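The complex appears here without one of its protein chains, the remainder shown in place.
Chain naming follows the written order as A, B and C, and within any one chain the residues start at number 1.
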Amino acid sequence: MSATIQTTRPDVKPAFSLGLQLLKLRTFIALFVVVVFFGLAAPNFASAANVILISKQVAINAILSLGMTFVIITGGIDLSIGSIVGLSGMMAGGLILHGFDTHLGYTIYFNVVETCLITLVLGVLIGAINGWLITKLNVAPFIATLGMLYVARGAALLSSNGDTFSNLVGRKEFGNQGFPFLGEGTILGLPVAIWMMIGLGLVAAYVAVRTPLGRYIYAVGGNERAAGLSGIRVNHVKMVVYMFSGFCAAVVGLVITSQLVAAQPATGETFELTAIAAVVLGGTSMSGGRGTIGGTIIGAFVIGILSEGLVMMGVSTFWQIVVKGLVIILAVVVDQAQRKLQARAVLRQVAKAG
Amino acid sequence: MSATIQTTRPDVKPAFSLGLQLLKLRTFIALFVVVVFFGLAAPNFASAANVILISKQVAINAILSLGMTFVIITGGIDLSIGSIVGLSGMMAGGLILHGFDTHLGYTIYFNVVETCLITLVLGVLIGAINGWLITKLNVAPFIATLGMLYVARGAALLSSNGDTFSNLVGRKEFGNQGFPFLGEGTILGLPVAIWMMIGLGLVAAYVAVRTPLGRYIYAVGGNERAAGLSGIRVNHVKMVVYMFSGFCAAVVGLVITSQLVAAQPATGETFELTAIAAVVLGGTSMSGGRGTIGGTIIGAFVIGILSEGLVMMGVSTFWQIVVKGLVIILAVVVDQAQRKLQARAVLRQVAKAG
Amino acid sequence: AVSARAAGLVAVITPSHDNPFYGAEADAAKAKAESLGYSAIELSHDDDPAKQYQLVEAMIARGAKAIILDNAGSDATVAAVQMAQKAKIPTFLIDREISVPKVAVSQIISNNYQGAQIGAQAFVKLMGEKGSYVELVGRDSDTNAGIRSKGFHDVIDDYPDLKMVARQSANWKQSEAFSKMQSILEANPKIKGVICGNDTMAMGAYAALKAAGHGDVIVVGMDGSNDVRDSIEQGGIRATVLQPVIQEAETAVVQMDKYLKSGSTGAAEKQLLDCTLIDKTNATKLERFKLSN
């Protein structure tokens, strides 16, 4: 096929990388547009303080989306993260307020760090249950996590019988003070939540592109059977992604609870949908095997800025809902359109060459 | 689907037909269990009146599930039905209360039949938009319908600016009375809603097993590429299933609005999840290609009876949520387990024989 | 228990108990009913009229003697109550009213207008009669939301130096109030006060303010929940308005008992109970929506 190679090598390569750039830029463009738009439309939107505030709010959805990205790349879905956020919040709140009652007459109070660790473990555990249902009992991810959505939410409500664990400042005598730091605290002027987003984001990105695990995640999403035959432990990989997703949800649970200084069992409802939206906006395909962490983060920002901006402009809640829906659809439509366009561009190139 | 098991060798046929029965019976057993349990546990649960009542309440979810079944068999999903229920309710309510304002100074009032037809058309239209996004712009079903979930809900809220259209009895001078019949009315002692469920159910079942369209739906779900190469108009088939799903949602919208004699824009939230649960309980696989209408109906009854029974026993709402989740997961786990067991049974047979 | 069976079953239907307000009223009603020899079950309609309708249907089938209802929307609830009425099952509304009279036997609700006004007066005083403020409104389908908002403005709007810079609905929800407040803050960092249609929203709003380092902003709520009480005691939220919701629930049950026995409650259908202001002075005396004195 020497002929083909000649026609392709010199002049198609640029076309490809160009197309790739386009594809990458897609989400950036969206970001750019919303920023500029609201910068003009909404009062002191672009102020430094505000940028930080927005990032801080985006962080919550962004962190959830990180876990969701891997899940979706393996061709799965995790509908339970919203409920996990709620449940882990209650866990943290309960531990700080009432401690852990060993039914031996005395109660253990954990310090904040321990409390956080326990909560994170809980999140990972729930993720593991999801993974176990999906891999060992081969329940469809949608169903397994849908079930967990209900179970975890119910558990959260039962844990306090619907009440709110409020005023979670801890008590000196219990040595469990300082919990609000996660929510209010700042490091080098940046809120903790933002640092978490950056940290987790970098780790996830590295895993995705530079580690075997990352490759395996893409492979499993692309063709499970082939992956298995290549010696990839498909089930292990799946377990890991759902556990990571649960972990991210628990992190968010902690952050929100600490921000509210109160744990409310209904917290996190429909968070999963916004996370999925961000992931898809970021160019991850629902059919698995394709997606990037960077894209997801940008997707989260686009959604965050959008809803922020609309609220700040005082747009009616009802319109906000409509816009959200349109954006989700539009994102994917544009994505598709660009893929097509790109392909065509290349074809024309080759046609000229050949 | 019953046909999923086959045998080429006569000697093991009995074992298989047995396994087959088991598989078919699975959902029946569940039904039987819940009925018996609540029959004993909840006072006058099994009364004729109550049976009709439950069926009436099940009808709503059952009708939604019919549409969802076909969608899922094609390997898709429709998250927008809940919002369509809300929007079509508002449409009907709006038409009855305020008529259609031709901005030419006069307002048209439609009679109830026309109103219903217009509403159904709306539902089909929204379904068509979903289908169009999915087939023409190839947006993933999950995303397309997720977007529509927001857009339609927003539209419903905007249509009345969040208010409720109340007291929809119509007016003599407008000749649009009689709308409540759908909700309260009975034919031969059975509520209209139940008749609708029966009617739509029979049609759907016939289409599924006896018409080419039905075969195509299974074919598309089983192997889309092959379907295309076999000359099946894959896109047409998909359009049809989403339009039918939208249609079913509109029907439910009418029924509920007529029951409440009021249209409330938030109506139908999370209905899609319960519908999916019923479909899956009925043995339809989320990966497409496998499922039956009969199973779905039974699935809807299991869920309906369960929640109804729990209510009657005065079980806390929080526990109800947990139970719902467990049932959804259990349904699929049992399904999977039975398949495995079945296979093993035969293997043991072979071992004995050989 | 035997006698309870004899007296029959009472259904107490309220919104989801994840707002302590509803938990409290439901428990109060249940306790009262049981003390009068009824058996009672607590159900929740999650503010979904369709679900509420099905619950009422179920209770009719279950053969309940009467229904105590904190409803899911003043218009969308009428049909359900009418259905019960047709089935000869009296409904007694608490906390929220419905738009049609003579369907429910009695509607025992807080005097939301009066309550809103005393709340607003406290707010005005705390604000020093000037400065920019934000209003968080309740769910539109709940008449309480509208009435309270009116009550607020009928007072506040008399003070030209009090400027409302944002008004958003948070649907009575804590989490929604939190995120809405965050966003509003971004557009208006210099707000001085926030007045809320209920306590859960007040809690959410205050948390957002505190997290953004605006803990000094004046927040006033309405309900009188323990959470807000604690916050008041720690100098967070400044004031709230206690709804006599326990009293409402108990009165409703008493009148129900009377009605079932004699065929009349001996009271008008609509009954408004006045609210009381809660602030630093009397917060300590508040426990689960009851003032001990």
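Convention: contacts are C-beta pairs under 8 Å (C-beta built on N, C-alpha and C of every residue); 3 or more make two chains touch, one makes a residue touch a chain.
The rule is short, and it goes like this: contacts and distances are computed from a predicted model.
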"NADH-quinone oxidoreductase subunit M", "4Fe-4S ferredoxin-type domain-containing protein", "Sugar ABC transporter ATP-binding protein" or "Sarcosine oxidase subunit beta" - which is the UniProt name of the missing chain: "Sugar ABC transporter ATP-binding protein"
Residue of B:F142, B:Y218, B:F271 or B:F318 in touch with the missing chain, whole complex considered: B:Y218
Of A:V139, A:L168 or A:A227, the residue in touch with the unshown chain: A:A227
Residue of A:F110, A:Y218 or A:Y242 in touch with the missing chain, whole complex considered: A:Y218
Missing-partner contacts on chain B, residue numbers: 1, 3-9, 11-12, 206, 209-212, 215-216, 218-219, 221-223, 225-233, 289-290, 343-344, 346-347, 349-351, 353-354
Positions on chain A where the hidden chain makes contact: 1-5, 7-9, 12-13, 16, 210-213, 215, 218-219, 222-223, 225-233, 289-290, 343, 346-347, 350-351, 354
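Keep in mind that, in the parts below, only the chains that are shown with their structure count from here on.
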Centroid spacing, where centroids are CA-atom means, of chain B and chain C in whole angstrom: 35
Distance between chain centroids, defined by C-alpha means - chain A, chain B (Å): 30
Multi-chain contact sites of chain B, meaning residues that touch two or more partners: 162, 316-318
Residue list for chain C, restricted to those that touch at least two other chains: 16-17, 169
Touching residues (chain side chain A, partner chain C) in the complex: 42-45, 49-50, 53-54, 57, 157, 161-164, 166-167, 183-184, 259-262, 264-267, 269, 307-308, 311-312, 314, 317
Complex contact set, residues of chain C against chain B: 16-17, 41-44, 46-50, 53-55, 57-58, 61-63, 73-76, 78-80, 99-100, 140-141, 169
Complex interface listing, chain A residues touching chain B: 77, 133, 137-140, 142-144, 146-155, 157-158, 161-162, 273, 276-277, 280, 285-287, 316-326, 328-329, 332-333, 336-337
